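One chain of protein is taken out of this complex; the other chains stay put.
All chains are identified by letter, namely A, B and C, in their written order; residue positions are counted from 1 within each chain.
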Amino acid sequence: MQMTYLEAIADALRVEMRRDERVFMIGEDIGTYGGAFKLTKGFLDEFGPSRIIDAPISEAAIIGASIGAALNGMRPVAEMQFMDFVTNGFNQIVTVAGTTAYRWAIPVPMVVRGPSGGGVGANPFHSRNSEAWFVHATGIKVVCPAFPDDAKGLMMASIRDNDPVVFYEHKGLYRKIKGDVPEGEYIVPLGKARVVRQGSDVSVICYGSAVHMALAAAEAVAAEGINVEVVDIRTLVPFDEETVLASVRKTGRAVVAHEAVLTGGFGGEIAARIADKAFSYLDAPVKRVAAFDAPTPFAPTLEQAVLPNSDIIANTIRATCSF
Amino acid sequence: MQMTYLEAIADALRVEMRRDERVFMIGEDIGTYGGAFKLTKGFLDEFGPSRIIDAPISEAAIIGASIGAALNGMRPVAEMQFMDFVTNGFNQIVTVAGTTAYRWAIPVPMVVRGPSGGGVGANPFHSRNSEAWFVHATGIKVVCPAFPDDAKGLMMASIRDNDPVVFYEHKGLYRKIKGDVPEGEYIVPLGKARVVRQGSDVSVICYGSAVHMALAAAEAVAAEGINVEVVDIRTLVPFDEETVLASVRKTGRAVVAHEAVLTGGFGGEIAARIADKAFSYLDAPVKRVAAFDAPTPFAPTLEQAVLPNSDIIANTIRATCSF
Amino acid sequence: MLRYMIMAREFDTAMLRLYRQGKAFGGVYSQLGNEAVSVGSALALDRTKDVLFPMHRNIGGHFVFGQTLDQLMLNHLARQGSQMRGTDGTGHYADPALRIYGNVSHLGAMIPVAAGFSLADKLRGVTTVSMTYIGDGGAQVGEVHEALNFASVHKIPLILIIENNQYAYSTPNSMEFACERLSDRAVGYGMAGATIDGTDVELVYTTCSEAVDHARKGLGPTLIETVTMRMRGHAEHDDFSYVPKELLEEWSAKDPVERYIDRLIDDGVVTREETDELRASILNDMIASIDRALEHPWPAAEEGLKNVFMSTAGEGH
Partner (left out) sequence: MLRYMIMAREFDTAMLRLYRQGKAFGGVYSQLGNEAVSVGSALALDRTKDVLFPMHRNIGGHFVFGQTLDQLMLNHLARQGSQMRGTDGTGHYADPALRIYGNVSHLGAMIPVAAGFSLADKLRGVTTVSMTYIGDGGAQVGEVHEALNFASVHKIPLILIIENNQYAYSTPNSMEFACERLSDRAVGYGMAGATIDGTDVELVYTTCSEAVDHARKGLGPTLIETVTMRMRGHAEHDDFSYVPKELLEEWSAKDPVERYIDRLIDDGVVTREETDELRASILNDMIASIDRALEHPWPAAEEGLKNVFMSTAGEGH
């Protein structure tokens, strides 16, 4: 069935809520209003106010209460109205949720989800790509889907997972990206990358919005005879190192791309692993494409200057292939 | 003058507070009690309660008030009793402090400092090495000294800097590491790495407690004829890429080490940059040594299993050199 | 006061017009219903000494603090020449010369900052009152608690106005808090507190003036709840169908601007003709100013790559 990225996520939530009474949602304006992006439109009517909980503006309480409910056998899905506001509940995630399995061996099956990313003319406080923080927090899984089917399948897997998951939905993809999405139950396991385009000359390793940039770049250089493989890692934790290394060992060249700022981003981790574990296969240095190290600015001219795009990826591919 | 790492930091604070009226300190139990580690012992007597401010247990307020005071021309130094608690003031640092220069072009000259790191039998909530979060936040400088003289010189530079600085003091070094420290004003500029041991066979790039592990490892392998260069980067933001690359271009081999957990750590960023920009000079893959991806556990047996140490670095050096 | 009230109102009219023309960029947050709070509170300050930390429905205060129309519009629309170089828009800018420090999107985050601003002057022996704002929803953020408690313990001259306009986005008061009045929280911080009708600009002004006096005497912070109604959606994309029509009708009888004008007319201070004329001329100025702002191009792309840091080293500023 054709669905937008947003519809696919809503579908996953609906299917899981119908299937499993332990699943409930909590967030700001998710009930009557149906969420700032109308993702939960109709949910209140279907599931009622005890499973679609409108909370006060208190991200720490929303996440903390979700942790407590998870400790008590539920499977909460907490919405951040914008993922940027997770900074207000940061302590709950990294201090409590991320250490509980290790300390207590009690599962904390919960999902913190929300719209992230830039390119839509929001502002520095509605555009952040913060996934790398949680990668470095221990005990937190991190998911960044690029396609509607993955968004659905990964959401269902995240809800069923026994660990806390931070689920990044790219708001720029919400309504822009449509695709065929299996109906009903559909699971995409966490920790499996997806080769979204087969190629032999160079591997672009990417996730989230950067996958679409990479695909466009691959098309652009295809005319020049460069055959690009695009690997969408889909989940940052767990990280499917095998698939990434297999691709790079095959092509001998790698470009790593994400929308988050360059320095300290997950791209460094990926590049470091490739450069280490595929060392003898590399015909060129591993290059990275990412946002300039700045907040995401408001004016479109500035935002374009800061964020990565398919042209930059294409040029990086060209440079890598002619190294 | 011989000083411990802790005394050197206290000295820097004292010198700056005497020199510049705009500098004041704020934190929990820093006044009468002199701080949990007695770092500010005597400060209240010397500077009085309006410059040594005992605050309620409110990390967000402590950091936020520091930002406000900095906007109004002061140079606050905010203490986190343990750096772990910075998670409670995380939003203030990344959302407000780190974006103000960019948005408003108004300086926010402030330092958030405190004891970090493990190896002292604390627990998962008193041992975290969280520096990589702020590296990926934009607009925040990050400092991690390893020696008393650097601790002093970098603290003075941080206080005088016009940007917000998060200053990581390794609590395991506080009283363990002594060294000669210049008296009075002594500045170590932010953004300059220090080659703490000259060598020709392999470069160990590290910071904080890992520098001491690296030096011990270098001694251990010296007997085997491996001549190790140890580069202490000292500040993560700004990062002195030049010095690091120069060292690796010279030795042709690199090991990157830090005490923070491996995945998503700053080591990935360093390794990625080396593997990219010194690609043609590398005779072996860039290896990383870091903590196992887990919280820092309490029992000493477990803590030793999780944290890196000089033996692991020595073995990694050996492997790298025989690649 | 009249002029500022009308400016706050007509700013809304002008922005709404822009939104309808599809020319606005970013969220358009209406001031409608909140003019008295914004104007009355800012007027209670001494703008040569005190400092304003406004929120998204406090454009009235910007005018009170001397912001020119042209500068405001450039900032709002993030055009070349704006004080933020396009890095941010709407009311998020700071104008240190005018003693205005805008907000960030994260609700509550600027309250400890406002407290710290006044703290700095307190350490210098100077009393600078910081006036800042939060909504009935934003008041639930943890940082608000930390900031108020901190300010009260340290007797910081901070005034926090909780603008209770019944809704936080779509969430009604009943789902945001369970106390009767949000100023009840003042007791828990040992600070002064009051709940007042936020549609009466003179009442807002006198209540805030008392709070300013209190702060100047070194008696510490005050928490003021101003009760109003958000007369439009959260932002213009929101049709606010979740708000009962009767509620809007009830409150429109208390329109802060009309009410104040009526009072002035009753008191013989102005005539309807004069106020109508003032409104029309202010609206005209606003539209002209917006048009001028829109002629400015977007800021140059390279601005986006500048100023993430102020310096790599150096002293003083």
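In this text, contacts are C-beta pairs under 8 Å (C-beta built on N, C-alpha and C of every residue); 3 or more make two chains touch, one makes a residue touch a chain.
Quantities reported herein were computed from a predicted structural model and do not represent experimental measurements.
A.B. asks: List the neighbours, among the chains on screen, of the chain that has been left out.
C.D. replies: So, spelled out: the chain left out of view touches A, B, C.
A.B. asks: For a quick check of understanding: of C:58, C:105, C:140 or C:165, which residue touches the chain that isn't displayed?
C.D. replies: C:140
A.B. asks: If the hidden chain were put back, which of A:58, A:116, A:263 or A:310 would touch it?
C.D. replies: A:58
A.B. asks: Among A:1, A:106 or A:319, single out the residue that touches the unshown chain.
C.D. replies: Residue touching the chain left out of view: A:106.
A.B. asks: Using the touch definition from the top, which of A:191, A:268 or A:297 touches the missing chain?
C.D. replies: Missing-chain contact among the listed residues: A:191.
A.B. asks: Using the touch rule from the top, list residues of subunit B that touch the missing partner.
C.D. replies: Against the left-out chain, subunit B lists 28-29, 32-33, 36, 54-61, 82, 84-85, 87-88, 121-126, 292-295, 297-306.
A.B. asks: For subunit A, which positions touch the chain that isn't shown here?
C.D. replies: These residues of subunit A touch the chain that is not shown: 24, 50-51, 53, 55-56, 58-74, 76, 91-92, 95-96, 99, 101-109, 138-139, 141, 157, 160-163, 189-191, 238.
A.B. asks: List the subunit C residues touching the unshown chain?
C.D. replies: 140-146, 149-150, 152-153, 174-180, 182, 184-191, 220
Everything below uses one rule, namely that only the chains that are shown with their structure count from here on.
A.B. asks: By the contact definition above, name the pair with the higher C-beta contact count: A-C or B-C.
C.D. replies: Per the contact counts, B-C leads.
A.B. asks: In whole angstrom, how far does the Cα centroid of subunit A sit from the Cα centroid of subunit C?
C.D. replies: 35
A.B. asks: Taking each chain's centre as the mean position of its Cα atoms, how many Å separate subunit B from subunit C?
C.D. replies: Here the centre of subunit C sits 40 Å away from the centre of subunit B.
A.B. asks: Where in subunit B do residues touch two or more of the other chains?
C.D. replies: 91, 95, 99, 102-103, 138-139
A.B. asks: Going through subunit C residue by residue, note those that touch at least 2 other chains and give them in order.
C.D. replies: Within subunit C, residues 84-85, 87-88, 92, 104, 106, 142-143, 308 contact more than one other chain.
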